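Following this message is one structure expressed as C-alpha cells.
Shown here: the complex without one of its protein chains, the others still in place.
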Amino acid sequence: MGCVQSFRELCDRQKNTNVRLSLPAVCIVWQTAMIILFGVFIRYNEESDAHWIEHRKAKNISSDIENDFYFRYPSFQDVHVMIFVGFGFLMTFLKRYSFGAVGFNFLIAAFGLQWALLMQGWFHSLDYTDGKIKIGIENLINADFCVAGCLIAYGAVLGKVSPVQLLVLTLFGITLFAVEEYIILNLIHARDAGGSMVIHTFGGYYGLAISWMLYRPNLDQSSRLQGSVYHSDVFAMIGTLFLWMFWPSFNSAITDHGDGQHRAAINTYLALASTVLTTMAVSSLFQKHGKLDMVHIQNSTLAGGVAVGTAAEFMLMPYGSLIVGFCCGIVSTLGYIYLTPFMEKHLKIQDTCGIHNLHAMPGVIGGIVGAITAAAATESVYGPEGLINTFDFVGDFKDMVPTQQGGHQAAGICVAICFGVGGGIIVGCILRLPIWGDPADDNCFDDEPYWELPDDEEMSV
Amino acid sequence: MGCVQSFRELCDRQKNTNVRLSLPAVCIVWQTAMIILFGVFIRYNEESDAHWIEHRKAKNISSDIENDFYFRYPSFQDVHVMIFVGFGFLMTFLKRYSFGAVGFNFLIAAFGLQWALLMQGWFHSLDYTDGKIKIGIENLINADFCVAGCLIAYGAVLGKVSPVQLLVLTLFGITLFAVEEYIILNLIHARDAGGSMVIHTFGGYYGLAISWMLYRPNLDQSSRLQGSVYHSDVFAMIGTLFLWMFWPSFNSAITDHGDGQHRAAINTYLALASTVLTTMAVSSLFQKHGKLDMVHIQNSTLAGGVAVGTAAEFMLMPYGSLIVGFCCGIVSTLGYIYLTPFMEKHLKIQDTCGIHNLHAMPGVIGGIVGAITAAAATESVYGPEGLINTFDFVGDFKDMVPTQQGGHQAAGICVAICFGVGGGIIVGCILRLPIWGDPADDNCFDDEPYWELPDDEEMSV
Partner (left out) sequence: MGCVQSFRELCDRQKNTNVRLSLPAVCIVWQTAMIILFGVFIRYNEESDAHWIEHRKAKNISSDIENDFYFRYPSFQDVHVMIFVGFGFLMTFLKRYSFGAVGFNFLIAAFGLQWALLMQGWFHSLDYTDGKIKIGIENLINADFCVAGCLIAYGAVLGKVSPVQLLVLTLFGITLFAVEEYIILNLIHARDAGGSMVIHTFGGYYGLAISWMLYRPNLDQSSRLQGSVYHSDVFAMIGTLFLWMFWPSFNSAITDHGDGQHRAAINTYLALASTVLTTMAVSSLFQKHGKLDMVHIQNSTLAGGVAVGTAAEFMLMPYGSLIVGFCCGIVSTLGYIYLTPFMEKHLKIQDTCGIHNLHAMPGVIGGIVGAITAAAATESVYGPEGLINTFDFVGDFKDMVPTQQGGHQAAGICVAICFGVGGGIIVGCILRLPIWGDPADDNCFDDEPYWELPDDEEMSV
C-alpha cells in the first residue's frame, strides 16, 4: 500500500475542479456516439412499430389492450419516478450538496439509460434476422433498472467526485451490469425480478469498491459539510417516500403478466411495511433518550424492498414477506449504527449514503431468500403450470427442478458480488487518474466547485 | 368534569418523553404478532396465486389483462402516494414539526395497513372453505383506505402526542374502522366508494373526540411553534397537490370495473376544480386586504374530493359535482375562519390541522349528497342493468329500490359519526394514562423530544 499512498498524494497536490472542457466534451462526444449507434442498431419492436395493426391481425390478438404497453407502462412510470426523484432526492440530505445530488443523479441517469438500451439490447433484444435491437416498454424499464445500479454506486461516493468521474463510473457500470445480468439471468438461469442480486448487490459492491479505491484520509477537512440541516432532511424524505411507495412497481415491473406482477406487488408492499416498524424500533433503541435518527428513517425503511426483490415473484407467502422485512429493518439500521463507522475507520471505505446497509447487505439477503424460496418450491404450492411459468422451466432448462434452481440462484449472488468488487476496483483505479477534476478534501460535499450558487449560500451554512 | 380535571393535572406533572423502551417494544411485539397472524390467516387470492394460470383456463378468461391487478394497480399506486406523501407532507406546515409529520405518518401507516389487512380480511375476504383470508390488489387499496381514517385523526392531535400514543390510536382506530365499515357497507348495505362516511366522517370525529379528551388548557405555552415558516408552507403544498391530483383515483379505486371507475374519476376531478375557486374566493374575501391564506389553500381545496366520495360512482352528473365542490369550498374555508377558533375556545377541541373543516364536515355533506343522489336514482337515468349494478341490488337486497337505498345511506352517516365520537372518547381515555411519553405543553409542536435534530435548528426558529 506504500506506493498506492504516494500515488494518492501525488494526485491530491493539484486539484482543479474546472470541468469546462471535459464535461462538455464527454457529453457531446458520447451523445453523438449514441445517435450513431442508435441509428445503426435500434428500431421499434413489433408492439411499438406502426406495423402493429397488421401484426395484431396476423397473430389474432383480439384487442389493442393486449399490447405490452398496457401491462407495464404504469409500472414503468413508477420506476422512472424512483430513478429520478427517488434516488435524486434521497441524496439531498447533505446541507450543501442538494444541487449535486439531484443534478448529477439526473445527468448520469439520462446518460446511462441510452447506453443501457444498447448493451442490454445486444444481449436480450437482438433480432438476428436483421441485426437490429427491437425495443419496447420492457426495454425502457430494464434500462432504468440498469441505471439504478450506477445510482446506487453514486451513493457511496456522493460529494467526493466530479461529474466527469460520475460519467466514467456510469459508462463502465452499465457495461459491467449488462454482462453480469446476462450471465446471471441467461447463462446461470437465475431469476431476479426485482434485482436483489443483479441491481442491488452489484451496484452496492461496485460503489463500495470504488469508494475504497478513492479513499481520502483527510476527508474530515470537510466535516463541517457532512451533516444535514432541517430542510435538507425533509427534502430527502421526498426521495425516501417515492422509493418506498413505488417499490412494489419496481419489483413487479418485469415479472410475468397476471399473477406474477400481482404477487410481486403484494410481497413488496408487505415487506416494506414490516421494515418501517423494525427500523423505527432499532433506531429508537440504540439512540440515547430513544430519539429517532433521520438517517435510519430515510434509508433503512427501504431495505425490505431490496431484500424481497428476487423472491417477490415467487410464492414467498405474505408472512414470508413480513419476515424478510422484519430482519432487514434490523440489520440495515444496525449497519448504520455500527458497520458504517467501522468500515470507514478500519476498512478505509467511506460510504457517504451508507449504501452497504441499504443495498449491498439487503441485496445479498435478498439473493439468499430467493435461493431458499426457489429450492423449497413444490408443485402443490405453485401448480404444475405455475411452477414452469414462475421459474421459466422451458427450452434448455425444461428438466430443471426447484432444488437445482436454488443452487443456480446462489451462484447468481456470487457472480454479482464478484462483478461488483472486481469491476469497482478496476474502475476505481481509472478514476484515480488526476485528470477528472475531482474536488480537494476540504471542498467535498460542497456544491460550490461545480454549480453557480445563489447569493444566500454563505449565510446559510 | 372536576375529577377529569384533577386526573389531568396528575398526568401532566411528570412528563417523560423518552420512548426508548416503549416504542421499540410496541413495534417489535406488534410486528411479531403480525407475522404470526399472517402466517395463520393470510394467503394469496386466486388472481395473485401461482395457480392463476390454471384458474384462468378453467374460468375461460381470455387474457392476463383481465386480472384485477390491471384494473386497479394504477389507482392503488395513486392512493399509496396520497397516504404517504399526501398526508405526510400536508402536515409539514408547522415550522418545527416536519420530521414528526412525515415520519410518524410513515410509521403509523405502515403499522396500520398490516392490521387493516387482517381486520378487513376477516370481514370481507375470508374463504370459509379453509379459514384463510385471500388477498389481492383490492385488499391493499382497502388497507390504505383504512389507514387514511387514522391519519385523518392524527391531523387533530398533530404535535401533541407521542409516537406510542399514535400507535395506540391507530391500533384501535383500525379495529373500529373495520367494524364500522362492515356495518355500513354490508349490514346496512350503504354504498361508499370514496369513503365520505366510512373514512372521512369516522376519521374526522374519531380524531376530534380524542383531541377533546386530550385537551391541553395551557397549550399557548408552545404557541411560538404553532405557526409555519415560508419553506414549511411550500413543503405542505406538496402534500396538498398530491392529495388533490390523485383524489380521482382515491374515489374510483374500488368502484365497479368500467363505467363505475370512469365516472367516479370524472366526478371527483370536477368537484375538486370547483372547490379551488370558491376556497380562493372566500379566503380572499374574509381576510383584510384580500390576501390569501395558505392554510385555506392547503386544506379547503381538498374538501370537494371528500364530499363527492360517496356519490362519485352514482350518476351525480358533472354539474352536480361542481355544485358539491362549490359548496364545500365555502363551508370548509369558513370553518377555518370561524369554527376552528370557536371549537378551541368554547368546546375545548384543539384541532391542529383543522380536520373538522377538511374531513368531518365535508364527509357528512358527502354522506348527505350520497343519500339524496341514491334516493333520486331512476331506471331511465341508470338503465335497468346499470341501476342494479351501481347500487348492487342483488342477493338479499335484490328487492331494494332507490328511495330505500337513500335511507340506508343516511343510516350510514349516523353509524360513522357514532363510531367516531364514541370510539374517540374511549381511546382518548386510554391515551390519557400517564405512561405513553407525550410531550409537556411547552414542548408541543416540536420535533426535539422525539428526533435527533441537525445542529442548525436553534438558528432557524
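General observations
By letter and in written order, the chains are A and B; residue numbering begins at 1 in each of them.
FYI, contacts are C-beta pairs under 8 Å (C-beta built on N, C-alpha and C of every residue); 3 or more make two chains touch, one makes a residue touch a chain.
Keep in mind that what you see is a predicted model, and the values were worked out from it rather than measured.
Note on the undisplayed chain: of the listed residues B:T201, B:T301, B:T340 or B:T373, the one touching it is B:T301.
From the set B:L126, B:A273, B:L334 or B:A376, the residue in touch with the chain omitted from the display is B:A273, counting the whole complex.
The chain omitted from view is touched by exactly one of A:I42, A:M237 or A:V427, namely A:I42.
For the options B:H80, B:K95 or B:K160, the residue in contact with the chain missing from this view is B:K95. By the touch definition given at the top, subunit A reaches the unshown chain through residues 18-21, 23-25, 27-28, 30-32, 34-36, 38-39, 42-44, 47-54, 56, 62-65, 67-70, 73-74, 77, 80-81, 84-85, 88-89, 92, 96, 98-99, 102-103, 106-107, 110-111, 113-114, 117, 135-137, 140, 163, 231, 235, 238, 449-457, 460. Annotation for subunit B: contacts to the undisplayed chain at residues 62, 65-66, 70-71, 74-75, 78, 95, 227-234, 237-238, 241-242, 244-246, 248-249, 257-259, 261-263, 265-266, 269-270, 272-274, 276-278, 280-282, 284-285, 287-294, 297, 301, 315, 317-319, 322-323, 326, 381-383, 385-387, 389-390.
Following the convention adopted for this analysis, only the chains that are shown with their structure count from here on.
Inter-chain spacing, taken between the CA centroids of subunit A and subunit B, is 34 Å.
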